[in-house]
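With one protein chain withheld, the remaining protein chains of the complex are depicted in position.
Showing chain A:
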């Protein structure tokens, strides 16, 4: 009897046989390359190199992540006064006198200026081994921090709007969703036209609306507006996707709760606050996780629209990984960036999981 039961419930051979093709492919094409990325990141592997590959430990990571502070005192002239330029600004020694072949500052060797600011009469400089990568990290986080909440909230607003009973509402739902199915590359090329500095549709629209008062802006060519423009476009493109997820969440909320709220005389805000929102908790977590993951993988828009420019204002981590690893054929450098990104994504999803568990 016991033997019989175990043959009924244990199917080791069939189980493995059915799961193995899929699982094997995933091991070969996700897990193995991922392990390779970790291994390469600790070597000096290049795509084509005359020298054999060597193990270099954490050198690539050091090269990527090293940051240092340098405080510069004003230059004192021979007469003991502070040297000033024609405009009365204090002058400071050049940063490269510290970072190039200066034995007293060996730890700064090869570093470059990331950014500086004035503190009292001193100039404080933050140096990085790889300022471009640092900018990419900052931009990526900025992108995630702006896009995730904004896209989530706007998508929810659209879902609420579309969730009413109106004739032809399905047509609107279909239109709002449309950009999702179009390739992000196609969308990026179209938006280059919209953002164009001279003949751009956006500038023309602003010109007309402001009756000619607003001067045209080169949206993608200006370091102050480039990243924001890409954020706006990215939100626009994927919002329909998240709208639909919210919509499916909304439809799981029992109508009796709404009826009860109506009988109690709740205002529409109160209904949202005490009925709709609590019912959407799980959906909210999911939307947030999906948006965050997508935002961290920001690549195609950058590649098509700005290539990281102007002045590195739209560099992102994935763009750097691809440019390094593929463009410059520096496999080890690109792999190290990939691993850093993975650690970031992993920690953030663990954090999100932790926080969402707390609330339950």
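The rule is simple: contacts are C-beta pairs under 8 Å (C-beta built on N, C-alpha and C of every residue); 3 or more make two chains touch, one makes a residue touch a chain; residues count from 1.
Rule of thumb we're sticking to: contacts and distances are computed from a predicted model.
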{"item": "Chain not displayed: protein name in its UniProt record (\"Carbohydrate ABC transporter permease\", \"Nucleotide-binding universal stress UspA family protein\", \"Cytochrome bd-I ubiquinol oxidase subunit 2 apoprotein\" or \"Hydrogenase maturation factor\")", "value": "\"Carbohydrate ABC transporter permease\""}
{"item": "Selected residue (touches chain absent from view) among A:67, A:145 or A:189", "value": "A:189"}
{"item": "Contact set of chain A toward the excluded chain (per top definition)", "value": "9-19, 21-23, 25-27, 29-34, 36-37, 40, 47, 158, 161, 164, 166, 169-170, 172-187, 189-191, 193-194, 196, 199-201, 204, 236, 240-241, 244-245, 247-249, 282-283, 286-287, 290, 293, 296-297, 299-300, 303, 318, 321-322, 325-326, 331, 334-335, 338-339, 341-342, 345-346, 349"}
